[in-house]
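Every protein chain except one is present and positioned as in the full complex.
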Amino acid sequence: MTPEQISQFAFYFFAGLAVLGAIGTVTARNVVHSAIYLITSLLATAGIFLTLGAQFVFAVQIVLYVGGIMVLFIFVIMLVNLDVALHQLQFNRQRWVAGLLTLVLASQLGFAIWFARGEGSLDIPAGRTGTLSPQNVEQFGLALFEKYALPFEIASVLLLVALIGAVVMTKKRA
Amino acid sequence: MVPIGNYLFLSLALFTIGVIGVLTRRNVIIILMSIELILNAVNINLVAFSRHWANVDGQIFTLFIITDAAAEAAVGLGIIIAFFKNRETVLADEMDLLKW
Partner (left out) sequence: MSALLDFLKTYMWPLIFAVVIVAVLPLLAGYVVLMERKIMADMQARLGPMRVGPHGLLQPIADALKLLIKEDIIPENADKVVFWFAPVISVTAAMLAYSALAIGPFFQIAELNIGLLFIVAVSSMGIFGIILGGWASNSHYSLLGALRSTAQMISYETAAGLALVGGVLLSGTLSTQKIVMAQHGGTWFVFVAPIGFFLYLVASIAETNRAPFDLPEAESELVAGYMTEYSGFRWAVYFLAEYANMIVVASIATTLFLGGWLRPFGSIAALDFLDFFPPLSFLGVAGYCLYRTPKQPEPIQSMVMALFGGLCFLLAAAMALPFVPAFAASKPGLHGAFWFLLKVSLYIYSFMWIRFTFPRFRFDQLMKLGWYFMIPLSIVNVLGLGVYKVLRQMQWSQWPAFLLTTGGTLLVAIWLVWLAQRKVAVPEPAGEMTEAEG
């Protein structure tokens, strides 16, 4: 199998898995099942990142998103798990209108992408400067700490604020 | 080399499913999970364009979005827990204390 075929197979496999996982997340009756489908979708997205050559983001997606955020979600699901919720309505009253509007939005965006493909504005641009080195982590680290040092610091302040916020909100009021 | 259009369509599909999830489900936790799906779709878009333009900036933006998603999930779930302790429900329809 040529590398071409492998990358095509990888893309379609991960893309299919991501979409199936997403559909499962949105339609599952049991919240834990929904979380498991989301985990599948996130792992498939990590695979997509890998096919795009973004190795660091692939690893970060698994460590942070799947290994951190989803564990947090599952913790909270276990804490608030109500069996009553299983037998109630899953979708709210506005589902048909919401679905219709979302499809309109999706078709607009879809047409935009389709016409961009046709017109060639999605081809490799002529004025493209810069390269993606195969040493993805090194390039990423250099850019993060040289060019984007300020957003990095702001992100750490954001995390601190979120940490304090989460602790304050779940503290026992004596 | 898979053309970038494919990645954009995938991102669109995930985004749409996420938006449907946010607008249609009653369970607040599933709404939060659909928001994560939306952020994920945006990440795919960014990384695809990062390779298209051969610029690592797209991936750095992705890292910041993932960080942001973590912070938002933490605070959002904290709110849900606090609300659940008070009202014993996680259904968005029943969180209507501010309605007239």
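Chains here go by letter, A and B, matching the order in which they are written, and residues are numbered from 1 within each.
As a working rule, a residue touches a chain if its C-beta (ideal position, glycine included) is under 8 Å from a C-beta of that chain, and two chains touch if they have at least 3 such contacts.
Keep in mind that this is a model prediction, so the values were computed, not measured.
A.B. asks: Any idea which chains on screen the missing one touches?
C.D. replies: Visible chains that the missing one touches: A.
A.B. asks: Among A:12, A:75, A:96 or A:115, which residue is in touch with the absent chain?
C.D. replies: A:75
A.B. asks: Quick one: which of A:66, A:98, A:144 or A:162 touches the chain that's been left out?
C.D. replies: A:66
A.B. asks: Any idea which of A:107, A:135 or A:156 touches the chain not displayed?
C.D. replies: A:135
A.B. asks: I'm checking contacts with the chain that's been left out. Which of A:32, A:89, A:104 or A:168 qualifies?
C.D. replies: A:32
A.B. asks: What residue numbers in subunit A mark contact with the hidden partner chain?
C.D. replies: On the side of subunit A, residues 1, 30, 32-33, 36, 39, 55-56, 58-60, 62-63, 66-68, 70-71, 74-75, 78, 134-137, 174 touch the unshown chain.
Just so we're on the same page, only the chains that are shown with their structure count from here on.
A.B. asks: Nearest whole angstrom, what separates the Cα centre of subunit A from the Cα centre of subunit B?
C.D. replies: Each chain reduced to its C-alpha mean, subunit A and subunit B end up 7 Å apart.
A.B. asks: Given the complex with subunit A, which residues does subunit B contribute to the contact?
C.D. replies: Within the complex, subunit B touches subunit A at residues 1-10, 12-21, 23-27, 29-30, 32-34, 36-37, 40, 43-44, 47-48, 50-57, 59-60, 62-64, 66-75, 77-82, 84, 88-93.
A.B. asks: Quick one: which bits of subunit A touch subunit B in the complex? Just the residue numbers, please.
C.D. replies: So the residues of subunit A in touch with subunit B come to 4, 7-8, 11, 15, 18-19, 22-23, 25-26, 31, 34-35, 38, 41-42, 45, 48-49, 51-54, 56-57, 60-61, 64-65, 68-69, 72-73, 76-77, 79-80, 82, 85, 88-95, 98-99, 101-103, 105-106, 109-110, 113-114, 116-117, 122, 124-125, 128, 130-132, 136, 139-140, 143-144, 147-148, 151, 155, 158-159, 161-163, 165-166, 169-170.
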